[in-house]
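Below: the structure, in structure tokens.
Excluded from the complex is one protein chain; the other protein chains are retained at their positions.
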Amino acid sequence: MADLIAKTPLDSMEPVTIGTCTVTEANLGTLTSIAPYAGAKIADTFKTAHGMAWPAPNRATGKDGARAIWFGRDMVLLAGPDPDAGLAKHAALTDQSDAWTAVTLGGADAEAVLARLIPLDLSPANFKRGHTARTQIQHMTGSVTRIGADTFLLLVFRSMAGTLLHDLERAMASVAVRG
Amino acid sequence: MRFSGLKVLTEGLTGNKGWGPHWRNPEPKPEYDIVLIGGGGHGLATAHYLAKEHGLTNVAVLEKGYLGGGNVGRNTTIVRANYMLPGNSEFYSHSLKLWEGLEEDLNYNVMHSQRGIINLVHSDGQRDAFVRRANSMCGQGDDGAMLDRAGVEKLLPFLDFEQTRFPIYGGLYHKRGGTARHDAVAWGFARSASDRGVDLIQQCEVTGIHVENGVVKGVQTTKGPIRAKKVGMVAAGRSSQVAAMAGMRLPIESHVLQAFVTEGLKPCIDHVITYGMGHFYISQSDKGGLVFGGDLDMYASYASRGNLPLVEHVAEAAMTLMPAIGKAKVLRSWGGVMDMSPDGSFIIDKTDIDGLFVNCGWCYGGFKATPASGHTFAHLLATGNPHPTTVRHRLDRFRTGRGIMDEEATGSQHNLH
Amino acid sequence: MRLRCPICGERDRREFYYQGAAVMLDRPAPDAGEAAWDNYLHLRENPAGDLEEVWSHDAGCGAWLKVTRNVSTHEIKSVELAREVKQ
Partner (left out) sequence: MRVEGKGLIDRKQRLSFRFDGRTYHGFAGDTLASALLANDVRHVARSFKYHRPRGILTAGSEEPNALVTIGRGPATDPNVRATVQELYDGLEARSQNAWPSLGFDVLSINDLAAPFLGAGFYYKTFMWPRAFWEKVYEPFIRRAAGLGALGGEKDADHYEKAYAFCDVLVIGAGPAGLMAAWTAAQAGAQVILADEDSRMGGRLNAETLTIDDKPGADWAADMVSKLAAMDNVRLMPRTTVTGAHDGGTFGALERVSHHVNGVPPGGVKETFWRIVAKRSILAAGAIERHIAFQNNDRPGIMAAGAVRAYLNRFGVSAGKAVTVFANNDDAHRTAMDLQDAGVHIAAVIDSRKDAQALGDYRLMSGAIVTGAEGRKGLEAIRVTTATGTEKIATDCLAVSGGWNPTVHMTCHMNGRPTWDERIASFVPTPGAIPGMETAGACNGAFSTASCLSEGVAAARSSLDALGMTAPDIKIPQADDSNYALEPLWAVPGKGRAWLDFQNDVSVKDVKQAAQENFTSVEHMKRYTTQGMATDQGKNSNVAALALLADATGRGIPETGTTTFRPPYTPVALAALGAGAQGKGFAPERKTTSHAASVAAGAPMIEAGLWYRPSHFPLPDEKTWRQSCDREVGWVRNAVGICDVSTLGKIDIQGPDAAKLLDFVYTNMFSTLKENRVRYGLMLREDGHLMDDGTTARLGENHYVMTTTTAAAGQVMRHLEFVTQALHPEWDVRIMSVTEQWAQFAVAGPKSRELLNGLLDDAIDDSKWPFMSCGPVTVQGVKGRLFRISFSGEHAYELAVPSRYGDSLFRLLVARAESLGGGAYGMEALNVLRIEKGFITHSEIDGRVTAQDIGMARMLSEKKDFIGATMAQRPGLTEAGRAQLVGLKPVGPVKQLTAGAHIYTDGAEPVAEHDQGYVTSVGFSPTLGHFIGLGFVTDGLSRHGDVLNMVDHVRGIQTRVELCDPVFFDPKGERTRG
């Protein structure tokens, strides 16, 4: 009997380049939302377990192959490793590995592309590497994180993968034409 | 002065010098039988019907700005009787019948145009709900018909039938629905009421309501005190402020509803169309402007202006439904302040204060109600009893749970209706 | 309109959901009586000036907020976390 076959939200699509920008489906590994219980002192446990700082609101931390992305009120998304079992004492852990479409958008015009979709000032002065936000991406709610000088990580619900790609491609095309 | 084609002709030939004032500019008398607070559409209609139906002409309408300056002059002019629930169904049916005789009644062309309204349907569930509504309309003796997709396409070929996000399954067609020239409605009622002896007093703000031992005695105004045997509060948009002068709290939140008009265009939309999935409705005025609107801005507001997210949402709905109007240009947007009630339906009732009556809570359905609101409020003021079409529209229905008319089925949150 | 979410910072109105007057934060006891419940759900001060109200940063961090706002000018006077107001 055939094993169950795993599919990514964008079905492992090839990266799409339009103009200076490329959108790539990102494999972030295991995604776990961590919502600390009342009064929990999770930061140290987290640091010890995963070698990353517990991110402040609107910030993301990380090390090789792992990120900790602030993900909303009293919530952090651990991306990469499976969560340390010891965290469950301090926080509600929920597996989100299959719940999100994750892409990176990189390129010189990435900021201009996102200016067509996201109602936030993403200029480097205001939104530096390691900054993250929960916000809208066109009509979707999502998460945006600057992970490089001109690279952003975007997350929306898995079921909206097609819409995200469509919206990005439209914005990339119009920015590319402007030159 | 009676208006007629002949009068227009003779005046035209003699230099249009003979046209007199549409209404008088009286100074307020010290006392009236009835004082109406608010010279908007409903207040002026109430005055007209008090005079005409009940012979009550010792009546004053007090308006803090200019006549018809409220929502009667800032709406999308839709007139319809396509309600579903008992109470609303008979009331709006009554109103539409009054509309159908309004021009003769007022000797004023309010340009009531029964061009037909089509409420589009985008799912089986929505169709079932509209069928239920259409059957209510038919049971009420009004017209209501369901169109299938082909039927809609025949009437509205310019809609996007190919790739709209929410495809068009059909529509509820209300042929007697349509539009009217909003300002003319206010002016027509004002002229008629004034001609019949009612005093319309502009730039006269009510600053207090005089109550003694639970009985209303009159009002204080910026033009001095005025005694009154009965006072009718008919100031939608400002209902809570007026009621507060009598120490009352109303079940109302004030919200802003935007509307839009484009530059004039040659005729392209012959009906009123509503797009439920996008909270969008549109018609074309006789001047050629596309008149359209959408949902509330959703936050409490007394500022007659809206914000961009809603503007964009409305325009997006327009573009997904009818991309053929993409190059129509929005000329003007404005906002009206709506009395939002906890069930989306209005209130016409007595209050706990003897002689004080309230007419409020029209949400964004007030324009089409103008004649019947005036007619039934006049009935209540004159007789002390509710008109048969407003027996359910009680002030205390939220407390008791009796007769709640929640057409949108969204519950007691004011802004969701 | 823009609201300053205490967690996310200043954001466009489009990210927020509006519920209504902040009386909704003070839920009466089950036996508080008819008038208290009528006040809670239906009757509103509805001032044309400063209003305390509840919003939610729906498309952002998800926090419910108590906002004080002048509803005639739309000036935002304060934004607090509902959670902190209640505690």
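Annotations for the structure displayed:
Letters A, B and C name the chains as they come in the text, with residue numbers starting at 1 for each one.
Rule of thumb we're sticking to: contacts are C-beta pairs under 8 Å (C-beta built on N, C-alpha and C of every residue); 3 or more make two chains touch, one makes a residue touch a chain.
The model shown is predicted, which means the values in this text are computed figures rather than measured ones.
The chain that is not displayed touches the following shown chains in the complete assembly: A, B, C. Per the touch definition above, the residue from B:R80, B:R127 or B:H375 contacting the chain not shown is B:R127. Among B:G218, B:G278 or B:G365, only B:G278 touches the chain left out of the display. Summary of contacts with the chain left out: across B:S95, B:Q114 or B:S192, the touching residue is B:Q114. In the full complex, subunit C contacts the hidden chain through residues 1-2, 12-13, 17, 19, 24-25, 27-30, 32, 37, 41, 54, 56, 58, 62-64, 73-76, 81-84, 86-87. Within the complete assembly, residues 1-9, 18, 33, 35, 37-38, 74-75, 91-92, 94-100, 115-116, 118-121, 123, 125-126, 138-140, 156-163, 166-167, 170-171, 173-174, 176-178 of subunit A touch the chain that is not shown.
The set of subunit B residues touching the chain not shown comprises 3-5, 7-9, 12-13, 15-16, 19-23, 25, 65-69, 73, 86, 89-90, 103-104, 107-115, 122-125, 127-136, 138-141, 144-146, 158, 160, 163-167, 181, 183-184, 187-188, 202, 262-268, 278, 284, 286-288, 303-305, 307-308, 311-312, 314-320, 323-334, 342, 397, 399-404, 406, 408-412.
Note that only the chains that are shown with their structure count from here on.
One simple way to say how far apart two chains are is to compare their mean CA positions; for subunit A and subunit B this gives 48 Å.
If you average the Cα atoms of subunit B and of subunit C, the two centres end up 29 Å apart.
Put simply, the C-alpha centre of subunit A and that of subunit C have 30 angstrom between them. Residue positions of subunit B in touch with at least two other chains are not found.
Multi-chain contact residues of subunit A (touching two or more other chains): none found.
Taken in their complex, subunit C has these residues touching subunit A: 7-9, 11-12, 14-15, 57-63.
For subunit C in complex with subunit B, the residues that touch the partner chain are 1, 12-14, 18-21, 34-35, 38-39, 41-48, 51, 53, 55, 69, 71-74. On the side of subunit B, the complex with subunit C involves touching residues 238, 240-241, 249-254, 298-303, 307, 309, 342, 398-399, 412-415.
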